[in-house]
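A single protein chain has been removed from this complex, and every other one stays in its place.
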Amino acid sequence: MSPTLPFHPLVLIDLGGTFAFAISGAVAARQASLDLFGILALAYITACGGGIARDLCIGAVPPAGMADYRYLLVALIAAVTTIGAYRWVTRLRYPVLLFDALGLGLFAVVGAHKALALGHNAEVAIIVGVLTAIGGGVTRDVLLGRVSVVLKREIYAMAALLGAALAVVGTRLGWPPLWSTWVPIAACVALRLMSMRFGWNLPRFVVER
Amino acid sequence: MSPTLPFHPLVLIDLGGTFAFAISGAVAARQASLDLFGILALAYITACGGGIARDLCIGAVPPAGMADYRYLLVALIAAVTTIGAYRWVTRLRYPVLLFDALGLGLFAVVGAHKALALGHNAEVAIIVGVLTAIGGGVTRDVLLGRVSVVLKREIYAMAALLGAALAVVGTRLGWPPLWSTWVPIAACVALRLMSMRFGWNLPRFVVER
Partner (left out) sequence: MSPTLPFHPLVLIDLGGTFAFAISGAVAARQASLDLFGILALAYITACGGGIARDLCIGAVPPAGMADYRYLLVALIAAVTTIGAYRWVTRLRYPVLLFDALGLGLFAVVGAHKALALGHNAEVAIIVGVLTAIGGGVTRDVLLGRVSVVLKREIYAMAALLGAALAVVGTRLGWPPLWSTWVPIAACVALRLMSMRFGWNLPRFVVER
């Protein structure tokens, strides 16, 4: 995605989502007592790791998260903000969760569209859409030596899956681009926000011994 | 590998191996209390992660494990089976170990052959053969926050190495394709099954303090 209008809503959500993802990486890194480099690195990897994995899988090298300086810049600003204004960032909890949800929807949908635009099939598009949305967060947790919350609870990856699948379905059904972008994003964000509001979780299955 | 005969033995082993690998991912995910998405994701990653890593390394994008819907489908069936019939799956322990061994051999040999077919050298073929066979299992354990059993005990990766190396040697010596496929698979599976039967392990080295 290379939007040309600086105030296009997609750009704002993209950078806002990158910022929110980077905040979550920096906060987790700081809580794990990483040093300055570790905090910067985790902010960047959480924000851009999913997109980088997507680009490797669909043959788009170098990955946009490396070649486009804006992603790195926004991630570094988020990291420095987390370091310098930690109390303020923790008080920003709700805006950050909102932008995280928006970023989740946008990353899943844009990831799927990018795969389709490069000629890949529906299955590849859905898988890399989900990978774009959750890859950074899972990598953050792997680097911190813990099982990722993305795999354990909350409707998070499933919301990304809904967004990516709707983006593919809409494109295949010939929806106009505006629809096949915004309807899936709205569905993903709505599911994510409602699951947080109402405490929805996916089922887990107790092991019978 | 794109076999055209649906009942070709390679297809049966390939899908059987995928199923067995996915079962091991789903069982481990369930034991680690992952949610529904986590179980589906770990089944898929355990079954297809090695092949995806291989394809990234040899420039075959998109990876077959993403582009060919059969792998995803088989992994999801294995995950759902593990959820719905956990007792039955645990009673299936021996067939699953058998297909796991068959999958190990097939993945190592097919991985090596795919690298050779794309013009890569012997070293690349052997390394990506082993990567195909063990990459999914190692990724499963990394995502679950534990040191992979593949790196710690049992003759598992070494059996894959034997299979991949024999596939390369056989091809270089001009064996007919049938031989350079089945002899290495048989050697890998035999070594794996015998090591389980007789409790063979690779040496470990106690650290002298």
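For clarity, chains are labelled A and B in written order, and residue numbers in each chain start from 1.
One rule holds for everything that comes next: a residue touches a chain if its C-beta (ideal position, glycine included) is under 8 Å from a C-beta of that chain, and two chains touch if they have at least 3 such contacts.
The model shown is predicted, which means the values in this text are computed figures rather than measured ones.
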- Of B:I83, B:I127 or B:I185, the residue that touches the missing chain is B:I127
- Query: Please identify, in ascending order, the residues of chain A that touch the omitted chain?
  - Reply: 29-39, 41-42, 52, 56, 61-63, 66-67, 69, 72, 83, 86-87, 142-145
- Query: Taking the full complex into account, what residues of chain B touch the chain not shown?
  - Reply: 56-59, 115, 120-121, 123-124, 127-128, 138, 142, 145-148, 150-153, 157-158, 161, 201-205, 207-208
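We take it that only the chains that are shown with their structure count from here on.
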- Task: Compute the rotation angle for the C-alpha superposition of chain A onto chain B, expressed as a multiple of 5 degrees.
- Result: 120
- Just how far, in Å, is the C-alpha centre of chain B from the one of chain A? 30
